[in-house]
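Below is one structure, written out as structure tokens; comments come after it.
Missing here is one protein chain; the remaining ones are kept as they sit in the complex.
After this line comes chain A, so read on.
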Amino acid sequence: MIRTAPSLDIDAILDDSGTRIIVCCGAGGVGKTTTAAALGLRAAERGRSVVVLTVDPAKRLAQAMGLSELDNTPRRVDGCDLDGAGREGGELHAMMLDMKRTFDEIIEAHADPERAQQILTNPFYQSLSSSFSGTQEYMAMEKLGQLRRSGDWDLIVVDTPPSRSALDFLDAPERLGRFLDGRLIRILMAPAKVGGRSAFKLLNAGFGMVAGILTKVLGAQVLKDIQMFVSALDAVFGGFRQRAEQTYRLLQAPGTAFLVVAAPERDAMREASYFVERLAEEGMPLAGLVVNRVHRTSAASLSAARSCAAAEELEARGEHALTSAVLRLHAGRMQLAAREEREQEHFTSAHPMVPVTRVPAMPEDVHDLAGLRQIGQLLSSN
């Protein structure tokens, strides 16, 4: 039995003033950022005050949105056609996440100047905040929370970082919590608190052994830097964790809509299935699936089989070379469409309740607002 997925009504989501956050997630290379930008533009042109938070935009897409300055502050995108839908009050802002800047700002806002300085100059902090992969997820969550708390926008559209495991950003608060509640951090902090109440911890069974191993494995200097870093960060981290948990709960709230973005290929659809299941496990509100780059044909009535047979016949007769080449191409296209259809059917059989919208494959990447607008229209016309 072939199941038909319910269709995803994008405009209903964008027009609902209750929708405050849209999260686009999905495998790498399926057009997440473009989808997020197109949704943001469409929402703005339908009267919402929108900010698009993007993590890693392609240069040309950033330029299309007027983001030649890639910094951590939302910039107004000019050229939205606000008369088109006849609605007022809409505007679009866009920004790119600068994870180091975001991290620095948290430190500056939550630690006294002396301690902040201590942290910002710590070598462990410097590499953690700027180059270690994984920080991006924490900071994307943090920025999302900040934007939401600011109350400056009534809709935030965010595209998720290209993580190694696609839902790393959901795990960020829990991981951080596990770390902070762990015994390791208490052990690491103990020496820094010598003289205080926790000094007796030094006598704790096991500490000497652990410190010994850590020194041996990490080297004394690294251990010292980490200890300094951890103890200096102690005050800041508490607040950070609390906010990360707030953001996590915000994502679970009814004002959030998750859109899983995919392409009609086996790996991307498999990843989409995984996302849908993971989001359900976490109690995150899934709005639907966006399938990008769907190949369509303008002569669907001519099947691949008939097209191939006709081409073969012409080739055998040695006639009409052009026609047979065109028929071969058409057959290939029909086969591709059929394969893509099957991949989507697999998904829908497993997740029959998930609404789906499709965007046809474009010959060229999006370079400007007109292109984004077109994608927005396609997303909404099912």
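Quick note on the criterion: a contact is a pair of C-beta atoms (placed from the backbone, for glycine too) under 8 Å apart; a residue touches a chain by one contact, two chains touch by 3 or more; residues count from 1.
Rule of thumb we're sticking to: contacts and distances are computed from a predicted model.
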item	value
Protein that the absent chain corresponds to, by UniProt name, given "Spore germination protein", "Dihydroorotase", "ATPase" or "ABC transporter ATP-binding protein"	"ATPase"
From A:149, A:216 or A:249, residue that would touch the chain that is not displayed	A:216
Option from A:12, A:280 or A:325 whose C-beta touches the chain left out	A:325
Positions on chain A where the hidden chain makes contact	27-30, 56, 58-60, 123-124, 127-128, 131-135, 162, 164-165, 175-176, 178-179, 182-185, 187, 206, 209-210, 213-214, 216-222, 225, 263, 265-268, 297-299, 302, 306-307, 310, 313-314, 319-320, 322-330, 332-333, 335, 339, 363-365
